[in-house]
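Shown here: the complex without one of its protein chains, the others still in place.
== chain A ==
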């Protein structure tokens, strides 16, 4: 069962184009959305929450295909944490609650105040006086206080200190105990995804490069290193995003066993990180 189904999404926005994009986000899991700046992560998210309208194609979100018709109901069921500080700065967290309790049908004041206390956010301080980290914490408190079924986090951890980042990830993991919640987590900090994500989606130039289960992805693809003299056309077929230097080559491969069988200890097979995977896939796409 999918929380989000995107079919043939087409959007032209200035020079940026998202062409016939298809993507399914499984319900009850944490999906990490990765990609470079300008790859289309935020554009994709804006379509999901109705801030942008597709030129063509459809998005089915939480069972609804008509975002405008069901916008009010859907956005009640979606908790959103934006990358940037978007709050009305003249309000305090308490003043903000008055506004949000009008908008959200299932606003839970107790949960909100619990999170404000847990995250040590000053309740009566104007939002403009809160630090960047505090604003992200407030954003998370808001997103978690109206019983959302789908949490969409657009690079929330980039401005958080390491201590709170870990706490933040713990909060997300706590939420996952109730498997009715789905989390889509867009981030640059891929180590966060290695820690909590179930699925990883990579987007580049408005195109989905892969959408795979994290464990399967990291089990299938490995980093291989070896001397340049073993490279030929057949070996190159087994490598992705190869980088060579005078010391040897480094690449990603989904057939590391074949290489080990052929060359034994001449090749070194290592576990990939998500960062390295992004790097090799980008290289491969560029035809390096």
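As a working rule, a contact is a pair of C-beta atoms (placed from the backbone, for glycine too) under 8 Å apart; a residue touches a chain by one contact, two chains touch by 3 or more; residues count from 1.
Simple rule for what comes next: contacts and distances are computed from a predicted model.
Visitor: Absent chain per UniProt: "ATP phosphoribosyltransferase", "Transmembrane protein (Alph_Pro_TM)", "ABC transporter permease" or "histidine kinase"?
Guide: "ABC transporter permease"
Visitor: Please pick, from A:10, A:87, A:263 or A:279, the residue that touches the omitted chain in the full complex.
Guide: Going through A:10, A:87, A:263 or A:279 one by one, A:87 is the residue touching the chain not shown.
Visitor: Can you work out which residue in A:29, A:104, A:168 or A:249 touches the chain that's missing from view?
Guide: A:104
Visitor: Just one of A:56, A:71 or A:129 touches the chain that is missing; which is it?
Guide: That would be A:71, which touches the missing chain.
Visitor: Quickly run down the residues of chain A that touch the omitted chain.
Guide: 13, 46, 49-53, 68-69, 71-76, 80, 82, 84-90, 98-100, 102-105
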